[in-house]
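With one protein chain withheld, the remaining protein chains of the complex are depicted in position.
Per-chain numbering from 1; labels A and B assigned in written order.
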Amino acid sequence: MRFPKLGRVTLYILLIFFIFAFLLPLWTCITTSFKTLKGVIDTTPVEPPLGPLFRLPYPTMEPLITAFNIMKRSLLNSFTFTVAAMILSCLLGSINGYILTKITFKGSNTVFLFFTIGIFIPYQAVLVPLVLTMSKLGLYNHLGGLILTHTAYGIPITTLLFRNFYGLIPNSLIMAAKTDGAGTWTIYRRIVLPLSLPPFVVAAVFQFTSIWNDFLFGVVLTRGQNQPASVVLANLKGTTTVMWNLLMGGTLWYALPVLVIYLVLGKYLMRGYMAGAVKG
Amino acid sequence: MRFPSRKVFMKDWMVTSLFLLLSLVLVGYFVYVCIGWNVIVSLSDWKGLTPSYNIAGFDQYLSLFHDQVFLTSLKNNLILILLFVPGSLFLGLFLAILLDLKVRGEGAFRSIYLLPFALSFVITATLWAWMYNLDVGVINTLLEKIGLGFLRPMWVADPNIAMYCVVLALIWQFSGYTMLIFLGGIRSIPESQIRAAEVDGASGFDLYRYVVIPQLKAPALSAFIVLMVFALKAFDFIYILTGGGPGWSTYVLALMMFKETFRKNQFAYGGAIATILFLLALVIVVPYLYLSFRREKE
Partner (left out) sequence: MVSVTIKNLTKKYGETVAVKDLNLEIKDQEFFILLGPSGCGKTTTLLCIAGLLKPDEGEVWLGNELVSSSGRDMHVTPQKREVAMMFQDYAIYPHMTVFKNIAFPLEVRGKDKREIVERVTTTAKLLGISQLLDRKPKQLSGGQRQRVALGRAIVRKPRVFLLDEPLANLDAKLRVKTRTELKELQRKLGVTTVYVTHDQVEAMTMADRIIVQRDGVTEQIGTPDELYNRPANLFVAGFIGSPEMNFTDCTLIKDGKKLWLDAKEFKIPVPAEIVPKLESYVGEDVIMGIRPEDLYEREFVKEGTQKNAFRMTVDIIEHVGPYLLLYLRKGRLSLVARVKHTKAGVGQEASIEMDLSKIHLFDKKTTKAIL
């Protein structure tokens, strides 16, 4: 489409302006995390950590290293429960999606509605009972508790994603497998699952980022050693008022896995967003 | 002659449905039972660390409406609904239209605009705390560089503008998402229709105004619902950026609930806020789900 009134030059100037606007916070985060404290004060945040005439010793790995030491335990925690809950919620969502699209039974629409509502609820409405339940189960302040929580609250969205995809698999394929003698479970394992790579990537990428990004469940279900990276970073922000380089270093570490995934698998994440999956 | 029973048919389906059952139990418990339980808590007199389920009726709800903090929170949620929601929709639509103009490297622009949305609120809130920092923060040092140092707004430290700073940052984070949704909508309009409109003499803004935008109702609606729900349940970002302050100028319902419950141990009181939050979300989501289910049936 052409836009005669608006020159192409203006268009690109606008687009590039927005690039700056969208990347400015992230860029200053990177520059600052490589600066000494003196550098933070002497230079503006947008400047790279080089200092006037490249002479002052502003560039340093110090903040990143210190931040990593503060965060490494929590990063490992985050990684553990994120991967576990991602796998579990994707598997369950896939089976639900299969049942809801390929096995007709009375009330399948009701079941779907039952799951769908779970996508939209504000988690505040379940927090207290959730904490009490986890204490009862002995999973309070335990990675298992976070795995269970994120799996349970992930099921609605993964179910939606898989259901949308499985709606596109022709029913004749399933019927053929039935007359060929395959039972419900065999059909899932031998026909549906091998065709599910794309939705699994979409669901997994979405689940990984949203579980990794979570703060609320982490802050109410864990303390000390078992806290996820999000909570540790928030605490770091709460306790330092001047150590911006350290804080930005921590931010960078915590953002890194999602940034990598975004770079490599961003298009699948977009497909998830477009299919109606949105963070809580 | 053999008469295989109905059981044979059922058994096979039972094996698979065990998994469905597991999901139903998990979601049933963690969503529905927990919501119900929370409602019970909200009707009790539970204060302090030991649970108490003595029925106190709607006392908590009544006192909420005399609580200045609660009213401020409600007002701030309303600000989110009135500014953040349309702001994100319009900026997203604007970006989508820009990118629709046969832009070179469209994919790269799109990825960059969407990037903030993929990041954790913990990250974006920390970044915006840095942006808004008074002495060494990004915006103020930039202002100084261009000779506007005398302005030196207090940003999130100024109770009068803190909430608007929050709105600005959230628009920054969400407009990439609305852009993506709108762009998808624009791309699903058949090329032939655009051609036909061009032949009819529509071009530039007219083409968008009369042909493209009216067809974006469905994506606009789904983005609207997502933003509305977020405007209600916004928590992490504000909690980390301002902690609700200065004073309680940036309190929102979800944040107040969190502080009442987990910082002050006012469990019943927090439960009442959570219940109100849940009901508000239902008001938005239920009509939407009803509509989309009916559309799917057709």
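In this text, a residue touches a chain if its C-beta (ideal position, glycine included) is under 8 Å from a C-beta of that chain, and two chains touch if they have at least 3 such contacts.
As the structure is a computational prediction, the values presented were derived from the model and not from experiment.
Q: Using the touch definition from the top, which of A:Pro59, A:Gly183 or A:Pro257 touches the missing chain?
A: Of the candidates A:Pro59, A:Gly183 or A:Pro257, A:Gly183 is in touch with the missing chain.
Q: With the missing chain put back, one of A:Leu76, A:Leu137, A:Met175 or A:Val242 would touch it. Which one?
A: A:Met175
Q: Name every residue on chain A in touch with the hidden partner chain.
A: Counting over the whole complex, chain A touches the hidden chain at residues 170, 172-173, 175-183, 186, 190-191, 194-195.
Everything that follows uses one rule, which is that only the chains that are shown with their structure count from here on.
Q: Starting from the mean Cα coordinates of chain A and chain B, work out the distance between those two points in Å.
A: Distance between chain centres: 15 Å.
Q: Going by the contact rule set out above, which residues of chain A touch chain B in the complex?
A: Contacts found on chain A: 1-6, 11-12, 14-15, 18-19, 21-26, 28-29, 32, 40-41, 44-46, 92-93, 95-96, 98-99, 103, 105, 109, 111, 113-118, 120-130, 132-133, 149, 151-153, 155-156, 159, 183-185, 188, 209, 212-216, 220, 230, 233-234, 237-238, 244, 247-248, 251, 254-255, 258, 262, 266, 269-270, 273-274, 276, 278, 280.
Q: In the complex formed with chain A, which residues of chain B make contact?
A: Residues of chain B touching chain A: 12-13, 15-17, 19-20, 22-24, 26-31, 33-35, 37-38, 41, 51, 95, 98-103, 109, 111-131, 133, 136-138, 141-142, 144-145, 172, 176-177, 180-181, 184, 194, 198, 203-205, 207, 222, 226, 229-230, 232-233, 235-236, 239-240, 243, 253-254, 257-258, 261-262, 267, 270-271, 273-275, 277-278, 281, 285, 289, 293.
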